[in-house]
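Up next is subunit A:
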Amino acid sequence: MAVDAKQLAAERAARLKAAVELKEPDRVPFTGIGGDVIAAYAGITSYEFNFDYEKQCQAIIKYVKDFPSDQPVIGMTGLGNHVASMAFSDYPDLYPIISRVDGPTNDILGVDYCRFPGRELDENSSPQFIGREYMSAEEYDELIADPVKFCFEKILPRIVRAFRDMKAPEAHAAMARLALEKAKAGAAMRDMFRQLQELGYAPGGLSVFFAPLDFIGDQLRDIPNLIKDLRRYPDKVKAATEAVLEPLLKVSVNAKGPGVETAMIPLHLNEYLSPALYNEFYWPTLKEGILRLAELGMKSQVFFEGRHDAHLETILELPAGWGTAYFEKTDVRKAKKLLQGHTCIMGGIDVGMVISSTPAKLDEYIKEILGEMMPGGGFILAPNIGNLPRETPIENIRAVYEAVEKYGKY
Partner candidate 1 sequence: MREELLRSFVDMDEQEAVRIARELVETEGGAVAVLDTCKEAMEEVGRLFEAGEYFLSELIAAGDMFNQIMEFTLPKLQGEEVASLGTMVLGTVQGDVHNIGKDIFKVMAEASGINVIDIGIDVPHEKFVEAIKEHKPELVGMCCLITLGVDSMKRTIEVIKEAGLRDDIKIIIGGGRVSQAVMEHVGADAWADDAARGVRLSKELLGKE
Partner candidate 2 sequence: MVSPEAKKLAEERAARMQAALDLKEPDRVPFTGLGGDVIPAYAGITSYEYEFDFEKNRQAAVKWFTDFPSDSAPRVGLGGLDNQSMGVAFQDYPEIVSGVNSVNGPMNDVLKMKFVRFPGRELDENSARQFIGGKNMEPEEYDQLIADPVKFCFEVIMPRISGGLKDLGSPASLATMARFGLEKARQDAEMAKTMQALMELGYYFAPRGVCLAPLDLISDQLRDIPNLILDLRRYPDKVKAAAEALVEPMVKMGTMSIKAGAKECFIPLHLNEYLSPKQYNEFYWPTLKEVILKLVEAGMKVQVFFEGWHDAHLETILELPAGWGTAYFEKTDVRKAKKLLQGHTCIMGGIDVSDIISLTPAQLDENIKKLFDEMAPGGGFIFSPNIGTCPRETPIENVRAVYEAVEKYGKY
């Protein structure tokens, strides 16, 4: 890495760190905006982006070169394979192999909830997660008794075609082929990371954690069923959230690469729940998870998807400086009023505007947001949703980056 690239990387990291520590950096840290538009910008299909490692890496490098930011949301393709991560939570070395399903690995595994462009979907679609009910209500006791064993023995065979019969040659071969495939991807990735370093980005990444109730809702019961379960089997649901907490934390530790200090926690059920339900079923184990992650040396970055307004105050139950609250629909200005000096706030760019507005209006919009959010520090500028569609006008993207450049100085 060239000296100036190294220095650039250090500056970027310091900028983000200052914000998380609730201070004012030299400039407002900006994650950049990306997603499907990265493939479009490089002139390749989403199918190519999801199945051809080399093209994917080239596209990312091209995009990051033209649109530099402090922590580019490089398009990690694919979908999480969280049940597998839990089922193999006793095997930390396998986390990189089993934790995500991308195009080629899905060809090997056949994951029930995954749809990929160029396969089940049109070649320019985004990969899709379409969950179903993989666990029946009668199985709560089994889940509670031993979540890891239950996920391995009962759920994985239902979710992954190659694991239908765990004892069969197909299942064993799939594990080996998965590793061989990931190694292939790894070679391309290493090359990409090297180039990213040349461009002034430090290697790193994020660990992950899930609110225990989300794990049950997204991965096992399916959300509509879980909502009913909250009334029909409240005790079992509660016991289940407590049972999955430990293995979920284990997965977070497995996912923590060298130098990683942050765990990403995307929330799903939060906006479905009344404060009463949130406080009874959702928040206690999520809160405990965040506190435990802190003990394990990780700050949390919670992505409060949807509207979190009804539960905003609960964040104050966490110790000041616990981490970052990343908002989707909740107004970051409103959040700032409540959380300033306690929680780093992230978000601010409405992706809908980036798609549909004009460069001039975006310039104005960014100026305004930064004007309100920057003072006092503790703010990271980010799109409210990670994914810009292929059709996003490039001049709008450029306008956002230029505005950040213009108005982002402290």
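Operating definition for what follows: a residue touches a chain if its C-beta (ideal position, glycine included) is under 8 Å from a C-beta of that chain, and two chains touch if they have at least 3 such contacts; residues count from 1.
A quick word on the picks: all candidates are chains of the complex that A comes from, given by their letters.
What you see is a predicted model, and the numbers here were worked out from it, not measured in a lab.
S.K.: Pick from 1 or 2: which one touches subunit A in this complex?
M.R.: Result for subunit A: touching candidate is 2.
S.K.: Which residues of subunit A touch candidate 2 in their complex?
M.R.: Counting only subunit A, the residues touching candidate 2 are 87-88, 90-91, 93-94, 97-98, 152, 165-169, 171-180, 182-184, 186-187.
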